[in-house]
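This is the structure I want to talk about, given as C-alpha cells.
One protein chain omitted, others in place.
Letters A and B mark the chains in the order given here, with residues in each chain numbered from 1 onward.
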Amino acid sequence: MSEAEAIRTTVVSLPRRDAADKLRGRTRYTTDRLRPGTLCAVLLRSPVPAGRIVRLDMRPALAMPGVRAVASAADAPGRYGIGIADHPLFAADTVRYTGEPIAALAADTPEQARAALTAVELEIEPLGALLTMQASMAEGARLLHEGWKDYEILAQGGSRWGNVAWEATVLRGDVDAAFARPDVRIVENTFRVGRQSHVPFEPRAAIATWEDGRVHIEASTQVPWTVREVTARVMGLAPSQVRVTVPAVGGAFGLKFDASIEPIAAVLARMTGRAVMIENTRQEEFATCLCRENADIRIRSAIAPDGSIAAREATVLMDCGAYGGEQVFLTTMTAHTLGGNYRLGAVRLTSRAVYTNTPPNGAFRACNGVYCTFALERHTDEICTRLGFDPIAFRRRNVIGDGSLGATGQVFKGDVLGPMLDRMETLSTTGRCSPAEASSALAGRLADGRLYGRARTIGTWFIFVGPSSATVHLNGDGSASLVTSGVEIGSGSTVQGLPQIVAGQLGIAPERVVVKQADTDAAGFDLGVGGGRTTVSLGAASLAACEEVRRKVLEAAGELLQTPVSKLALREGRVEIAGSEGASASLIDVIAHAQATRGPISGSGSFTRPGEAAMAGCARGHFIEALDLPVFAVHEAEIAVDPETGHVEVLAYRVVQDVGRALNPRAIRSQIQGGVVQGLGYAMQEEITLDDLGRIQQNGFETYRVPLAGDVVPVEIDLFEGAPSIGPLGTKGAGEVPILNVGATIACAVANAMGAQVSQLPLTPPRVLGLARGREAAPDLGYVSLGG
Amino acid sequence: MSGRLIVASSIAEARAAREAGAAYIAGGSWVMRAPVRGETVSGDHVALTRVGELSRIDISGDRLTIGAAVTHDAIAGTLAGMPEFGGLAAAAGKSANPAIRRVATLGGNLCTIGFAAADLVPALLALDAEVTFVATNGLQQMPVERFLAQRHALLPDALVTAVHLRRAPRLSGHARLPMRKAGGDYPVAIVSVSLGSGNGERHVRLAVGSVEPTARRWTCLEAALDALSVLSPEAGAEAARAFLGDFAPRNGIEAPGWYRVEVLPVLVRRALALAMPGEESD
Partner (left out) sequence: MAIVFRLNGEAYRHEGDPMAPLVDVLRRGAGLTGTKAVCREGFCGACMVHVDGVPKLACLMPVGLAGGCAITTIEGLGGAMQRLGERFPDALRQAFIDEDVVQCGMCFPGMVMSLGAWLAEHPRAGRAEIKEAILGNACRCSGYERIVDAVMLCLRRMGG
C-alpha cells in the first residue's frame, strides 16, 4: 500500500466512540469501580518536612473497628526511581517531605480508616528542613539523602553530589572564546518559575486484588508497565507476578506518568487477601502532586555584529523535591529546549536536579520545555530590545533549518520553523484584532486605557519515542482487535488515531476496530502514554502489526481468488483485484478460508527510537542525546493589561503547530484549544506557593485557579504538515505540544505591553501590578552561576 | 457514630435544637466544606432552609425585609429592577457561581465569621441595613455595623432571622475584584456604595469588604465624598487615594494585603459609576 493510499484511507475526523457513555455517566473510571466488600485504604503522611522516625506504632490502629491490615516500610522495602533508585514506597527511618507516606491501613469503610489513622503513634525527631534549592545548594548544607552513594544506578552518566540528584551538561564549541570576542555584545537574564499542578478531574486511584499468587492492580495511570515494575521492585516480586489493567482515565496530563499510590494498594491486598482501593482525596492530590517543577535559570548570549548567536550558555536548577523522579530524566531536555530553536555557534548548558524537603515534582505536559521556552523567548526579546533588533526578524534570521546543528550537535532535517513563521505571519495579519492604528506595533494603548501587547514565539519539543508493541487480531466477522498498552486519558488517540491507522491499513471502517483497554497480561511492553507516544510509538507498532496481518490476509486471498498477491488490495471490507471491476472476495470469506487452512490471522509489531546521532562528546548525563522526532510550534498572543489592577486579558491567540500529518484534524484542534488554555493557566493564574513546612498552600479549587470558560478565547489554528517524521504515515503526536509556548507568548506580550522585564511566572494580577508600580523585586538568583 | 440533622420548620424548633447542642446549617456551602479546611463535620446539625419565616421577602412602601435563609439567587431575582438596591442585587447576582448562589444564604453570608470575602456584607453596610435576631433575651434588632462588631459574642446564642432595608431615593453600586477575568473565585477586594440625599445634602455610604477580615465602612472617605462639590467616579477614586492608609489589609494565598488596598481607588470609581446612571462605567 502506498503512503498516499494509506493517508487517503486513514485521515478522517472520526468522532470518538466513548463520548455517548461519558455523556450519560455510564463510563466507569477507576474511581467508579468500588465494589461491595472492597477495603478502603488511607495513608499516614508525615506532618513535618524532614526528620528521623523515632517511633512508629501501628498496633493501636490495627485494633480499631474495621481495620484489617496496616503496612509500612518493612512490608515494601525496595526503592525505585528514574536514573537512580532513591524513592522508597514508605519513609523508612527518614522523612523528607510533609505529606510523605509513612504507613497505610486498610479498613472496611473510609470513615473507619480515617478514624484509625488518628490512633497511630508516630514520633519524629525533626531535622532542619531545606525548603529551597538555594538552601540545598549552600555550602555545608545537610544531605537530604545521606546514603546517596549507595543508591542503585539505573542509568549511567549523570554526575551526582551533595544534594544534586543528577546533572546533565552540554558543551559544543569554544564558548569562552566566543564570549571573549571583542565584537560581540553580551546579554544576560535570570528567570524563576513556580510549580504547576495538573488537576485532573479524576484523582490518582487504584484497586488491587491478589489472585492466584499474583497481584492485579486496576489503576488510573498512564504507565501500566511502570506501575508493574515499581510494584514488583518494592514488593520483592517478579514483574510477571504483577498485572496492571487500566480503565478510562479521567485526565492525567503527566501526573499519572509515574507510580505513586498504586503499589500501596498492592501491598495491602497481599496482606489481607481482599480487594483494596486507595484514592487520593482532592486535598491529598494537591498536597502531593507531582507538579511541573519550579526552576531557576540564568542564561546569557554573545551576539555577533551580524545578528547571529555566537555563543549561549545557561544554568538551570530544577527542584525535584524530596526524590529525583522525573526531574532526573528532564535534565536532558534543557539542551533541546533552552538550547533549541536557534542556530548557536557554541553552547554550554548545565542542568541540575536538586533535592529539597518538599513534595516530589514530576512530569506535566511538555515538562520543563514550557519554562525553558519562556526563558529562551523572553531572553530573545531582551536581546532584541537591548541590541535594537526586530524580534520577529531576529527569530527568522536565526531559527534552525535543514542541516542546522542542534545544541548537542544533531543535524536537523528539513526547513520547518522558517515556513511555520511565514504561516503565522499570514494567520496573524488576517486575524489581527488590535486597533487599526496599532496594527503593526507590538505595543500600544486601547481605547479603554488598557495597555496592548503582542508577541510571537517559537518552541521546540519532542515526541517521546521509545519501546512500544502492538498485536492485531483479525476476527471472523471482519472486524479487527488491536491489543496495546495504550490508555485513553482523554486525548482520543486510542479511540481515534489508533483505530484509524489500523482501519486504514486493513480496508475496514475504523468503527470495526476493537481497541482493548490496557492490560499488561495481554499486551507487550510500552513506555507509557503521554508525550505524543500513543499516536507515534503505539501507532507505528500498530502499523507494523498490520503489515503482518496484511501479508497473511493477502496470501490467503491470493489462494482463494487465484490471483497474485501484488494485484490485490484491501478496501471496504473486501479484497479486490486491481483493474478487475467487480472481482473481489469479502474479507470474511478470506478470513474463514485462512482460519480453515492455516489458523486465525494476527500480527505483531514493535517500535522504538531509531537513535538519532548527536555529536560525540557534546552531551553528558543525557537520557536522550538527540531528538529522533522533534516537534515545533509558533504561537502568537494579543493581550490587554489593566494598568490599575494588573489583570491580563487574552484578546487573541494563534497557533501554527507542526503535526507532520493530521490523522484526525478535528481532534488535533481540540487538543490545541485545551492545551493552550492549560498554558494560559500556567501563564497567568495557577500559582503554587509553599509554606514554612514546605507544604503546597493551594489545596483546592478555591485557592488554585484553573481557567474557566470566561477566561478563554477560541484559538486560531493552522496545522502545518509535511515536516520530516519517523511517525506512522508521517504523523507527529499533537496532544502535548500545544502548551509549550503559552507561558512564553503571554510573558513576551505582557513585557511588550508594559515595557517591563518579565522574569517570573505566573503573571497574576498582583505580580503584574507590582511590575507596573516598580515594587516587584527581581528574584535573587545570585546563587545560580554560569560556567562548568 | 454520625450526628443528627434536624430539619427545623420553625424558629422555635431551630432554637431548641441549637440549645441542645446542634450547629446551624443554612445553604451548606460553608459547613460542607469543613474537610477542605482540615475540619470534620461532626455532631448534630439543625437546618434552617425549611423554616418558612426565614425564607420570606417582604416589600412595602418604606421597607424591604429579607429573611436570613433567602438565597443569593432569590435576592438577585427579587431586587432586579429596583435601582435603589442595585448594589445588593449585584452582590448577590455575581457571587461565587450560579449553583452556589442557589443555595448560599443571606444569613450564612452575615454569620460566617471566618469568611472575609463575603459579598453581601459590604452591600448591606452601604445600605444601612439592620439585622434582627432571636437570642435568649428575645428578638433584637441592630444596625449591621454593630452586629458585625459584636457577632463573635452574639453568635453562639443568636439566630439571625432577617435583614431590613429602609427604602429611600438613593442608588447603589457594587464593585468586586476576583483574580480571574471569568470570576468564579472570591473577590480580593470589594467596594459597595450607596448615594442618597436628604436635606439637600449628599449622603454617601461606602463599605469595603475582603480587604480586612471583616467588612466595614470607609468613613473617612465617606466624609470626603460628602464634602466634594461635584461627585464623579474619577473624583471619588482620587479622593480614595488619600485614605488608603486607613486599612490594615490581610495577606492571603490569593493576594497580598498591599494589592487589596492598591486596587481600592479603581473599585471606588467602578462602584460609583454603577451607582450614577449616565456616568461612564469601567
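To be clear about the criterion, a contact is a pair of C-beta atoms (placed from the backbone, for glycine too) under 8 Å apart; a residue touches a chain by one contact, two chains touch by 3 or more.
Nothing here was measured: the structure is a model prediction, and the numbers come from that model.
When you scan B:A16, B:M82, B:M142 or B:A182 for touch with the missing chain, the hit is B:A182.
Considering the full assembly, A:D32 is the residue among A:D32, A:D108 or A:D415 that touches the omitted chain.
Between the chain not shown and the residues B:A80, B:A99, B:L139 or B:A227, the one that touches is B:A99. Taking the whole complex into account, chain A touches the unshown chain at residues 13, 15-16, 18-20, 22-29, 31-32, 34, 198-202, 248-253, 282, 489-492, 666-667, 670, 673-678, 700-702, 706-710, 712-715. The omitted chain makes contact with chain B at the following residues, 2-5, 7, 25, 27-29, 31-33, 35-36, 41, 45, 47, 49, 96-100, 102-103, 182-185.
Criterion: only the chains that are shown with their structure count from here on.
Chain A and chain B have CA centres that are 44 Å apart.
Those residues of chain A that touch chain B in the shared complex are 281-283, 448, 644-647, 649, 685, 689, 697-700, 702-703, 705, 707-711, 764-766, 769-770, 773, 775.
Considering their complex, residues 35-36, 177, 179-186, 253-256, 258-259, 262-263, 265-266, 282 of chain B touch chain A.
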